[in-house]
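Starting off with a structure, shown below.
One protein chain omitted, others in place.
Labels for the chains are A and B, by order of writing; each one numbers its residues from 1.
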């Protein structure tokens, strides 16, 4: 950790733009307005009517490349913007700035009709299996719907066959098709949700905390299922989670986010072996491990600042044990280290850490 | 969660296992109200079969036998069990026919209300933004007109353009239109509120990610999940519509006396209360109260059953 890493000052956009990137996220920003409609924004200030707007800065300039066949995990604590990234990629939110390219083509500015061909290629799995299935639809209807939409030319028998197929592949009994979601346990519901995503044979799956609402013994089942699907179908994952133990097991590469920015990206093994960013170090030390009795975790001071008024300089400086005046003023950028890790930290750059 | 049995239960089995049936079996009030309500609906719509006379047929009316009291009072006529009104019409027959008119208007108005309210509420809630603002302001404006105002305005317009004969001929339609137009915002607001709650659930996101069009998501995914509150509010609204109709008729803005509803019956008998013929007003009045009460009590029961927070905890 203390060895001064050689930094290559290459702008990220040129460095990682390789041909095998399935998804590219460039300078993505997303703000949510807190101020309501136009009338509510008007305020009196010093005798004048002023338009006053407040924003939540959910993501501030995120660059990510997802390579074909990998599982890129995005970790971070609540409010760091990881889910916003996932939802923006899937077109559930429109970015405030920046662009998203899928297979080389921009998808962030497409209409829903233009997006339709991409919807077949990219699918999403949600966190809460109790809310992600329509309570008024049977399992059969839930699974048939995407097929009917994306394969309007298919015959009924073909659709039924495909549904049975995909139910088998996620380990649900096809006889359960006529039942409703609420008749199943959380793990089974999540299997159904995965089946719905896999039904259209996508190549890219965004999984937003897919196992955090499940029990420990069920988490393992679902994680295994996701890994099997990846091998069998050559899937690419964008996996959002707060659980670093899962990342260590599942991810090819990891991006650590804090307050809307990526502070470190590395291959999983490198990150767990040699975390560079002080925040990553604290995060890793906080995992409750079974093996050690009295863990020496790095205690961070203070609280995560609100994303409404972002701190100046490095967003982490208020809680960082290594922060100096430069950290308070200058925003660090991601810089590639000699082992391929990219870290946004002045202390790492200066060799202080 | 019963995941061990493989056969999927039929619709009837689902109903039998449901909380609704369970609660209905234990709730005497709900059972009684449903029985009364069903009895009244059947009696009203079977009026041509049950009623001894046809009150719309002028040939059957005998002005000589007007203001006859009901059977338990001296001077009653065997032919008229509940007595007769001021024009000599059989009260039993005319109450049956009147209930039919009232129910028809009630159901019709609620159908129109729900059609408008559900569509607007769904659009406002799901599409949000300007559509939401526009529709909800429209609803606010509508609510600031009372039903009475709408009735006066529509009545005046129709009478002025088409003539009052036209108005009386199509009075049922007119009342459905007036009450439907005046009270759709109740529906729109309820639907909008539950759409806003449903819209943020992940199954809606899942449908969007799938690539479905907004229209399909609104009607296929969101709407079925807002049915419970729609159902509950419908019972209340039917009762309200029947009362509105009665009020309008009582004020002379509703059904004509030749084609009376419960409201216009009450009105027509009102002048005779002082002269001792109280039954002309009170019998249709009692029918109206029983009808509205049973619907409201059923609505209360339904609200308790359908509010999941009360029993799932």
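We adopt the following convention: a residue touches a chain if its C-beta (ideal position, glycine included) is under 8 Å from a C-beta of that chain, and two chains touch if they have at least 3 such contacts.
One rule holds for everything that comes next: contacts and distances are computed from a predicted model.
Q: The hidden chain: which UniProt name fits, "Protoheme IX farnesyltransferase", "Arsenosugar biosynthesis radical SAM protein ArsS", "ABC-type dipeptide transporter" or "RagB/SusD family nutrient uptake outer membrane protein"?
A: Matching "Protoheme IX farnesyltransferase", "Arsenosugar biosynthesis radical SAM protein ArsS", "ABC-type dipeptide transporter" or "RagB/SusD family nutrient uptake outer membrane protein" to the record, the invisible chain is "ABC-type dipeptide transporter".
Q: Out of A:120, A:242, A:274 or A:328, which touches the unshown chain?
A: The one listed residue touching the chain not shown is A:242.
Q: Which of these, A:300, A:314, A:327 or A:347, touches the one chain of the complex that we don't see?
A: Of these options, the touching residue for the absent chain is A:300.
Q: Which one, A:102, A:180, A:204 or A:250, makes contact with the chain that was left out?
A: Residue touching the chain left out of view: A:250.
Q: Over the whole complex, note the residues of subunit A touching the chain we left out.
A: Residues in contact with the chain left out: 77-78, 185-188, 215-221, 223-224, 227-228, 242-246, 248-250, 268-269, 282-283, 285-290, 292-295, 297, 299-300, 302-304.
Everything below uses one rule, namely that only the chains that are shown with their structure count from here on.
Q: Enumerate the contact residues on subunit A facing subunit B in the complex.
A: 37, 87, 90-92, 112, 115-116, 119-120, 123-124, 126-128, 131-137, 145-146, 149-150, 173, 175-179, 182-185, 188, 193, 196
Q: Write out the stretch or stretches of subunit B touching subunit A in their complex.
A: For subunit B paired with subunit A, touching residues are 1-3, 6-8, 133, 201-203, 205-213, 221, 224-225, 227.
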